[in-house]
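First up is the structure itself, then whatever we jot down about it.
A protein chain is absent from this complex, but the other protein chains hold their places.
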Amino acid sequence: MEPVQQLINGLSLGAIYALIALGYTMVYGVLRFINFAHADVFMLGAFIGYYTAPLVPAETVWGGLAVLAAAMLGCAVVGMLIERLAYRPLRGAPTLNVLITAIGVSLLLEYSGQVFFGATPRTFPELFPAQRFTLGSLVISSNQVLVIGVTLALVAALQWIIHRTRIGTAMRAVAQNPRAALLMGINTNRVIAFTFGLGSALAGAGGILYALNYPSIDPLMGVAPGLKAFTAAILGGIGNIPGAALGGLLLGIVETLVAGSALSTYKDAIAFTILLIILFFRPAGLLGKRTTEKV
Amino acid sequence: MDSPQPKSKKRPRPQLTLGATLALGLLISAFSGALDPYFLDVLTSMGIAVILAVSLNLVTGFTGQFSLGHAGFMSVGAYISAGITTALFAGNPLGNSAFAQSGFFLGSLLLGGLGAAFAGLCVGIPSLRLKGDYLALVTLGFGEIIRVVFQNIEPIGGALGLNGIPPYTSVFWVITWAALTVFVIHSLVHSTYGRGFVATHDDEIAAEAIGLDTTRYKIVAFVVGAFFAGVAGGLYAHFRLSIVPTGFDFTKSIEIVLMVILGGMGNTIGVILAAVLLTLLPEVLRPIAAYRMVLYSLLLIVLMVSRPRGLFNLNWAALLLHLKKRTTETLTKRGAAK
Partner (left out) sequence: MTPLLEIANATIRFGGLSAVSAIDLAIGSGELVGLIGPNGAGKTTAFNLITGVYPPSEGRVCFGGRDLTGLPPYARARLGIARTFQNIRLFGSLSVFDNVRAACNLHRATSPLHALWRGKAFRDDEAAIATQVDALLEIFNLGRYRDTPAAALPYGEQRRLEIVRCLATRPKLLLLDEPAAGMNPAEKTELVALIQQIQRQFHLSILLVEHSMRVVMGVCQRIAVLDHGVKIAEGSPAEIQHNPAVIEAYLGEDHSENLAHH
């Protein structure tokens, strides 16, 4: 039963990685750059949850969902603001500059977090009615079920937005060829802003779900999950939405298995080892397409 | 304009600059007893920053390979050289005369540099087929893996770090190595051979088409860059006297990348100035300690947005023309007024 238990733990961790990875992959899809600040938006999501939780009745489904919605909305606004203020002025600038700006935004959020929230970790409140289900020797917490359920719902909603709505079609067009999209009358700036909003909302949800399972939050909490989620996005093939979800799940499972093994002190190196293996042997990721430079 | 332009402008021989800087280093260290220790500390930090930034400039600025693992190479050098002087030969087998001590320290620094260069080779060979963001990630990944590995090696302190490193680093050592780094990289790049680094940066396909082995250029850049990062690590370790693996995480790498970008990619003087400025900045902001990192990151964003080509990339010709125009305008106005 032990491996099955690990698998379930890994799935719920992986679901969170998947939520964050989706944001990385979508932004990469439309802008071809790694939004380093994404991990800190995830952190903000947890803090928004922390501050809004006292406003709703504790441990109720509706209260919990309201907090989740608040975090998603707050993060969407922050994400769009970041895009407007820091990234848009750099459109067309060398990759390196954009990347450094993203790192700057990330540091800004982390250090401002330390000033405003304090550097010491805080305990995240219980939002939903907590329960434990036991199946033989298997122990599943209601939070784990919640994580997987919410993730599934959000991924389904995302798929619907991307494939069934006008703005989703525009997103795909911009991802495929920004210039052609512009020529076809698509307002690329609006699409990019929307993409940031959408990705950041998912990160916000990820922040809440992560904090429910690991209820100690601090301004630097985003760094490690952020890097891992990013690895997940590469693993699945960056720019590829189903790939990001798959990569997140895989990474969560592998990491949980390693943490439970003799190599547990190397747990943090696992994500990077996977990243390196993928980049060396299949740089396009599991579900990505290979591209070659035209001469 | 058919007359041939003057042949390349007379530049001061790099050897002379090197000699002058070395003399300056000796001078400062001769009077170091009379100088403010705080000033010496800041000067040492600056020197180490210059070595790191100028060596990364070879990789990222000149050759165009975006590396986020420079701190990783630095840590390899730091751990090797401090491991030698602290754990392996704690008593210093060469004796305690100033001469023997210097030789021992120099040896440990060189070994640290070579170790880092070897790490650079190991990272470089497999990863240099990747480009841009991907290369940045691989180097970031390697840097983090190196850190986790050090955290798990108990004889050198594991996660707690290595303490009690002898204080061998002096201003003289730092200035000497900084000058040497600048000299080697400048001389290398400003030669027919070295134009290949920039050619690789500008257009790899065209570089290959004229017979340049771009992979080799990238590896050379990586190895040379890593060597000096390793030496800087050794100097850092014997300056701080204790090192922890987390001190070399990717935030440190980013700090070095920043110096290169703010200095202007491939602009050696600019990169040196940026290294000096970025070392001074936290010192200047010390009085507002709580907010200084916030301000630091904010400044970073503003600079990137407003001066994407570096702090010092001024268009001198345009500036002069503008000034000239303004002066003429003012003069004519004055003339008209009279």
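First chain written, first letter: the chains are A and B, and each begins at residue 1.
One rule holds for everything that comes next: a residue touches a chain if its C-beta (ideal position, glycine included) is under 8 Å from a C-beta of that chain, and two chains touch if they have at least 3 such contacts.
Owing to the predicted nature of the structure, the values given are computational and were not obtained by experimental measurement.
Student: May I ask which residue of B:A53, B:L68 or B:A199 touches the chain that does not appear here?
Tutor: With B:A53, B:L68 or B:A199 as choices, the missing chain is touched by B:A199.
Student: One chain is left out of this view; which of B:T169, B:T214 or B:S297 touches it in the full complex?
Tutor: Counting the whole complex, the residue in contact with the absent chain is B:T214.
Student: Which listed residue (B:I28, B:L68, B:V171 or B:V184) would be found touching the missing chain in the intact complex?
Tutor: B:V184
Student: Considering the whole complex rather than only what is displayed, give the residues of subunit B touching the chain that is not shown.
Tutor: These residues of subunit B touch the chain that is not shown: 1-2, 4-5, 7-8, 13-15, 184, 187-188, 191-196, 198-199, 201-203, 205-214, 220, 266.
By definition in this document, only the chains that are shown with their structure count from here on.
Student: Taking the complex as given, what residues does subunit B use to touch subunit A?
Tutor: Against subunit A, subunit B makes touches at 60, 66, 126-127, 130, 132-134, 136-138, 140-142, 144-145, 148-149, 151-152, 205, 251, 254, 257-258, 261, 265, 290-291, 293-294, 296-298, 300-301, 304-305, 308.
Student: Using the touch definition from the top, list the residues of subunit A that touch subunit B in their complex.
Tutor: 33-34, 86, 89-90, 93-97, 99-101, 103-105, 107-108, 111-112, 114-115, 227, 230, 234, 265-266, 268-269, 272-273, 275-276, 279-280, 283, 293, 295
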